[in-house]
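Left out: one protein chain. Kept in place: all the others.
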Amino acid sequence: MYARWVLTALLAWPLIAGVVVLLLPARLAKYVALAASVIEFAISVPLWWTFVPDGSMQFTMDRAWIAAWGIHYTVGVDGISLFLVLLTTFLMPLSILGSWSYITKREGGFYALLLVLTTGMIGVFVSLDLFLFYVMWELMLIPMYFIIGVWGGDNRLYAAIKFFIYTFLGSLLMLVAIIVLYVHAGNATGVYSFAYAHLLSNAKDLGPTAWWLFGAFFLAFAIKVPLFPLHTWLPDAHVEAPTAGSVILAGILLKMGTYGFLRFALPFFPAVALSQTVQLVIVILSLIGIIYGGLVAMVQPDFKKLIAYSSVAHLGFVMLGIWALTLQSVQGALLVMINHGISTGALFFLVGMIYERRHSRLIAAYGGIARVVPLFAAILTVVSLSSIALPGTNGFVGEFLVLIGAFRTYPLATALATSGVIVAAAYLLTALQRVIYNPLTQHENENLTDLTPREIAVLVPLLVCILWIGIYPKPILRRMEPSARALIEQLKPGTVQAPPAGAGAGEGEGGQQ
Amino acid sequence: MNLNPAIPRDLLLSLLPELVLTGWALVLLLFVAWRHRTVWDLRIAGWLTLLALVSTAVAIWWLWWNRAGVRGVVSMIAADDFRWVADWVFVGAAALTVLISFTYLERERLLAPEYHVLLLLGTLGMMLMAAGADLIVIFLALELMSVAVYVLAGFDRRRARSAEAALKYFLLGAFASGFLLYGIALVYGATGTTNLVLIGARLSIAMRASAMLLAGLALLIVGFGFKIAAVPFHMWAPDVYDGAPTPVTAFMATGVKAAAFAALFRVMYQAFAAVPAWHDIMWWLAVITMIGGNLFALGQRSLKRMLAYSSVAHAGYLLVAVTAGGVAGTSAFLVYIVAYTLMSLGAFAVLIAKGRAGESDVTIDDLSGLAARRPWLAFALAVCMLSLLGFPGTAGFIGKWYILIAATSAGQNTLAAILVLTSVVSAGYYLPVIMAMYMKPEPIEAAHVDVCLDRWGRAAVAAVVVGLLLFGVWPNRLFDLARAAGDSVHAGGTTTAAP
Amino acid sequence: MTGTTVDLIWLAPALPLLGFVLNGTLALARPTAKTLVSIIGAGVLLAAFGVAIAVFSAFTGLHAEAPVVFRYWSWIPVGTLQVDFALQVDQLSLVMLLVVTGVGSLIHLFSIGYMKDDPGYARYFAYLNLFVFFMLVLVLGASFPVMFVGWEGVGLCSYLLIGFWFSEEANANAGRKAFIMNRIGDFGFMVAMFMIFWSTGSLDFDTVFAHAPTALTAGGTAITAITLFLFLGCTGKSAQIPLYTWLPDAMAGPTPVSALIHAATMVTAGVYLVARCNLLFALAPVSSAVVAGVGALTALFAATIALKQWDIKKVLAYSTISQLGYMFLAVGTGAMTAGMFHLVTHAFFKALLFLGSGSVIFALHRAYHHTHSHEDAQDMRNMGGLARYMPWTAALMWIATLAIAGIPPFSGFLSKDEILTAAFARGSVEPIWLVFWGLSLVAALLTAFYMTRLMIYTFHGPNRTGEQEQTHLHEAPWILTGPLVVLGVLSAAGGLLNVPELYHGGEWLHHWLEPVTHPGAALRPEPPLVSGTEWMLVGVAVAVAVIGIVGAWQLLKPERLVPARTASAERGFARILRNKWYVDEIYDALIVRPLVWLSREVLWKQIDQRVIDGAAVNGAARGTRALGWANRWLQTGQVGTYVAVFVVGVLLVLWRAMS
Amino acid sequence: MLLSPALAISAVLFTLGVAGVLLRRNAIVIFMCVELMLNAVNLTFVALAQSLGLGGQVFVFFVMAVAAAEAAVGLAIILAVYRHKQSVSLQNMNLLKDG
Partner (left out) sequence: MTLTVFWIFGVIAMGSGLLCITRKNPIASALWLVVTLFALAALFVLLDAQFIAVLQVLVYAGAIMVLFLFVIMLLNLGRPGPTDIKGPLGLLGATVLAGALLLLLRPLGQAPLPAEIQLPPGTVAALQQQRGMVGAVATPLFDTYLVPFEIASVLLLTAIVGAVVLAKRKL
């Protein structure tokens, strides 16, 4: 019962709740929305235990939808998507709680959109039908567009339309690619279906078309990631979005790109994706993202922009990890995706909280506030450290795995990417210093109030995750491993390392350099 | 029910909807001759018109239900699912137009119930266009429709803009008719007949395409290209749409376009399926229409002109369906035209609500802050815009998706790519509408207080929104209908493997 | 599990961690509860020291030849990469454990007095406890990643403590600089880990060292790269050329911090790492030479700078860098014991020096505080003749000075001499070591000189603090001097740990560390020296130290010195030394500024904003829109134009159809 | 056979009609030019009818009906425009345009 309906419930519940929120009086909106999102999280939590780490799709449900085109409502999760779903349901209540006093106008609409957005995001991660996937992929665009455009900062209109058109450009080409795949598979087998498995098993013999199709998928996902030259929507969208928007944007929306690569672009077109040229391009772009993102972040006067550029760098690690295709790097990439959601989410929350008090995002507007708001300063420090991957925090485990895994495939590139940790320290610590340390020069800052219990309630779960994943990530890694293994086995047969003989001393194949 | 038009009873039966409509038009004409002064006369005429359209729809339904068809006989009139579905679109477009006309006509003091007579006659022309199995029928029907619409465009005689629109439309329309007619003449010369099925038969038995045929075909395409407002034959559209009374604009953008496309489909696929030359032309027309329509729409501030160019762009998408052809292309066309009719009409309805008596232009900025004052209206327009943009969850997306499938099945991947790329451009002018309504403040206090629709207009808008969302999520029945209709046009032709 | 007290090893890091949690909570909740904080802060350290002693004695009883590893939980298990959170007890880690907890305890006690008036008292102890926790993880970690946790963790605490008084921008800058410099080193550490994993299949110390000789060719590129990257990590953490510049700046932190982190423990982590990986370095002779060379060079280089510093802590900072250079010379030479020996003795006397200077600063600060003066309490030009006011401090610091200068029989003499001897001995096989030996000998001379200078200017000659302030100068309270006394004893007698055979000593440390250092030593045995040569070397070393001290007595005239406020700037070469060879300025001009400029002006403003966003993205949007606007040239309302376009369309369609 | 010359003359007349539309500004004259085009087509129909049967002639009949209908409506429209602008020159039809 639970296994069959849970994903559908996760998709339907926020939608229903969203409508309810919209119809209720605005003053009730946030309470209802919070309750709904907590329930949503509660529904999703048993996934953790009931999930069987064997690399298969679970909790699947399959119903005909538009039979004429072979479109089904097919959902399911595996080790790759499980944690993205959980991350989504985990971040949503926090986002709602974090918007509590930030959003003052048209609350009903805001919270309803957040809930609808939840459906879209979860839908992207659980869809096993490409039509459904595409619908969900686009569905989350509109709420985000409104969230940025209606509740955003001064330059919100520009940011919103930029975000929309950028994403739309990529996704529409992907749409064509999906349809071409569909027609190709249909012509080859006589079965016209958008089912993931069907298209996957018939994505062969495409010839040069595969390059075009991969290009279309690549564009859609690379924009979302965002990969280097396609990233300029991100700083604008992040900066202008309200706190919850930024959190979700960074925490979940960006993961859709990398998830798309893992789930679609790579498995569908392995020959293209793993060709010399594409590998070279991706690795170079990831590297640029890591170093360039960090360097540009270093000189941002706006704290949110800084975090936005740091996201470019973080996601560069993910891309590198995915393309390296070793067990460590892929799992590391998955972990970095989760970590980035937690740490960057927390950073955005913190910036939002201080923004609510002071109405400025400029780093220069602060300074020395650790004296005034010690708790805020302490948490900001911890979160920043997690973001720069200090060992003991979640950030380290992810980046370490990515790098150590990628080193086998791309030693030189990984060595260069590792230097990203230096840049990361440079930009975040500089910002940290200029915000919470240094002399307190601005009088407006002297009377800042420290975090309220509500805000602490938002941050504590994130802090717990930061430390938990940093110290004991095994439960997560264990659940991911079979799926990651299956993926690599499918793309590069025979390269996956044998499962360890037993925990502890790593007796592995040594010697290859 | 197999009808043989040679038998008078069968002929009448096959023309039943048209006869019903004609009958109602005459009744209405009589009524108008008798009562044509007050608001109430206008309202009663409107209700009668709705009644007429409903009964016509029922007649269509009856024929469809009984699977009426003219099969195996050379006839002036085709009776197949394609015709019924197209007819429903026309009738629906007309009905929605009537619904949104009440507010407009009364507000603009256009108390002439002849409006409704002309609307019915124009609809009759459309239905005959979709029914025509002979070029001469199609030509006459097209003229019937055009004449009615010329007049409707200039219906608001008090306004110079309306008159100017009528004149431009008329002159260019007559000019284009000349080309169409010349095309018919040349095709007649080349094949010795004007019957579509016969032309198809003669061309398929290895008759070499002569220069005369090709010239005729080209001129036919030009003639239809004008009516569907394909670039570069589109230039009348923005001006005429702009100047015509808004409900008429809506009717033109939906019904007229749909009818022209329906005829185009029948002509191309029943008569010229064996001639490859036109595919190339259609391909180019589709490309430049999509690019042109979308680019030009970007430069507009006036909402009405923007919608005009947008309708040009959508003609481009439909041309992709024409180019793709096959059952899929035809079905895609029908699905798309249903969606397009709904969303365009919805948009124009909101435009009517926003416009003020005598006011000429509604700019996009005039909508600023509408969502706060009129949330439902704003929501409706937003849904229409998203649907026009082709956003999932709306019928516009389903339609576009279908066209893409048709194009891809036909191997037209480039065309599909151009379609989506130009769609991205279209976000550049659809989104600002939403943006204005939701994200900008009201320009002045109470800027939208007098924005309203009467209950008929609201019903129309509600119907549109429900339709758009319903078809966006659950298009199955529509697909079956469209599929059967597509099959019926291609009964003798080749059917592609893809859906 | 050994079933002995060794099993309690987890308590050693856990206690400081507990202290951190408690003190951290207090810092946020009740910052004024100073007594509680002191009890917790120093208590956990003393308890940890107790645990350390207990473990040490239990371990001695085990006579273990191999490390005892405790695996607590599986930390990062992915495929063949199985990193457990594991601690390892062996001879080497025990030495470090004792030093860290021992010296740490003393410094914690000292801090109670030193920091008692600071508003951030609780925060201070929280950080300090956290530091000890990470330091213990560093030294006890059983694998590279676990060690790396401590490695970066101590860097973090260093950062937090350097910037402890963060309201001064300079302090905050210093903290950041330390962290980033350390990160550059950590980059090397990480790359080395990657290479180690893919060449040996593991990151656990025991597995790596077991596999390394077979998996890696001795002297090959791979092992050389691995060790060089490891050493890059060391240069960051242990302030060696080229990454040493953070350490002098780190003196911005409270003085006990300087004593604990920047003298006794954290900065020696690099030495510990090389000693831990002695096998790997033994496999890579080139890297060893680099380590020794960099060490020798750093020893000399830092010593030259120390000659002309006025800030008492800066002198000690450069002295620390210099002494660390010695340690690296030792471990690079292969004399792991000598390196570790010097590490331990240095921990004693340098901690003493720092705490002593802390005591001095404390006194001066208090004096200036009484008179509301804003003079620099750390500038030696403001001191002078303090021996009269603070006899204990002066005496204890003299012990440390003699130790660092290498005067027998103080601890520093034995350890430094062992290093010099080892370098000289290596020179018989590889002549380049003779150069290193020469460099370090000169450095020894300079060490003696600048330390004497420090003592003379601080404690002797006339007092320059000021007339009114003099009345407030007096010895620090017992909580400050108590730890000094203990350290004084250790500095004097610490040499007993490893009395060489030359003096018929037992070389206890050498034998103790044998199980750890043996694998490397077996591959790269120390060349033997005849005892005559050894005596000669001792003579040279002592002579050099004496020359340095006496020279300083002769050359320096504390009577002529004027207070800092009225002093004139140095000229000539002295100025270059005073300004630390302008290395900071060079780094700033060559690396920092260009990088920031590149990031801001080129990458962000040009590439990101102008090229990608401006030209490509917005340009495309603008271009598209412009094309749309361009249509108004055609859509003029003139039917004539429309007809013309129409006819052109007709012609095109006709043409396409008929051709 | 008169077919070829008839078609040729028809094409020329048609072209003349098009040229007229292109050349003139007066709405009524333009409309007359359109009539010229229709007549050119009529010539084609009649010429073809000679070879292909009477269908062509029937067409001409219909074309005349269409022309009459168009003339009625068209001239009414022209009158309506004239009422507003006191002119039938298309140069003055510039209320509706982009921008």
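Letters are used for the chains, namely A, B, C and D, taken in the order the chains are written, and counting of residues starts over at 1 for each.
Keep in mind that, in the parts below, a residue touches a chain if its C-beta (ideal position, glycine included) is under 8 Å from a C-beta of that chain, and two chains touch if they have at least 3 such contacts.
Being a predicted model, the structure only gives us computed values, none of them experimental.
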Worksheet, complete the sentence: Missing chain -> touching shown chains B, C, D
Worksheet entry | Residue touching the undisplayed chain, where the options are B:Leu16, B:Leu29 or B:Ile44 | B:Leu29
Worksheet entry | Candidates B:Leu48, B:Met126, B:Leu140 or B:Ile352 - the one touching the absent chain | B:Leu140
Practice prompt. State which residues belonging to chain D touch the missing partner chain.
Written response: 2-20, 22-26, 28-29, 31-33, 35-36, 39, 42-43, 46-55, 57-58, 60-62, 64-73, 75-80, 82, 88-89
Discussion item. By the contact criterion defined above, which parts of chain C meet the unshown chain? Give residue numbers in ascending order.
Written reply: 640, 644, 647-648, 650-651, 654-655, 658
Fill in: Contact set of chain B toward the excluded chain (per top definition)
11, 15, 22, 29, 76-77, 109-112, 114-115, 117-118, 121, 124-125, 128, 134, 136-137, 140-141, 143-144, 147-148, 150-151, 154-155, 157-158, 166, 186, 189-193, 202, 207, 210-212, 215
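In the analysis below, only the chains that are shown with their structure count from here on.
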Item to complete: For chain C and chain D, let me know how many angstrom lie between their CA-based centres, rounded off.
Response: 96
Practice prompt. Using mean C-alpha positions as chain centres, tell me how far chain A is from chain B in Å, no decimals.
Written response: 44
Item to complete: Quick one: report the Å distance separating chain B from chain D, using the average Cα coordinate of each chain.
Response: 26
Response to the item:
So chain B residues touching two or more other chains come to 168, 171, 175, 238-239, 296, 299-300, 428
Worksheet entry | Multi-partner residues of chain A (at least 2 other chains) | 165
Worksheet item: What part of chain A is in contact with chain C in the complex they form?
Response: 162, 165-166, 229, 231-233, 292, 295-296, 298-300, 326-328, 331-332, 368, 370-371, 374-375, 378, 385, 390-392, 396-397, 400-401, 403-405, 407-408, 411, 414-415, 418-419, 421-422, 425-426, 429-430, 433, 436-440, 471-474, 477-478, 481, 485, 496-500, 503-513
Fill in: Complex interface listing, chain D residues touching chain B
7, 14, 17, 21, 27, 30-31, 34, 37-38, 40-41, 44-45, 48, 52-53, 55-56, 58-59, 62-63, 66, 69-70, 73-74, 76-78, 80-81, 83-85, 90, 93, 95-99
Worksheet entry | Contact footprint of chain B on chain A as seen in their complex | 66-70, 106, 131, 134-135, 138-139, 141-142, 145-146, 149-150, 156-157, 160-161, 164-165, 168-169, 172-173, 175-176, 179-180, 182-183, 186-187, 190, 192, 209, 212
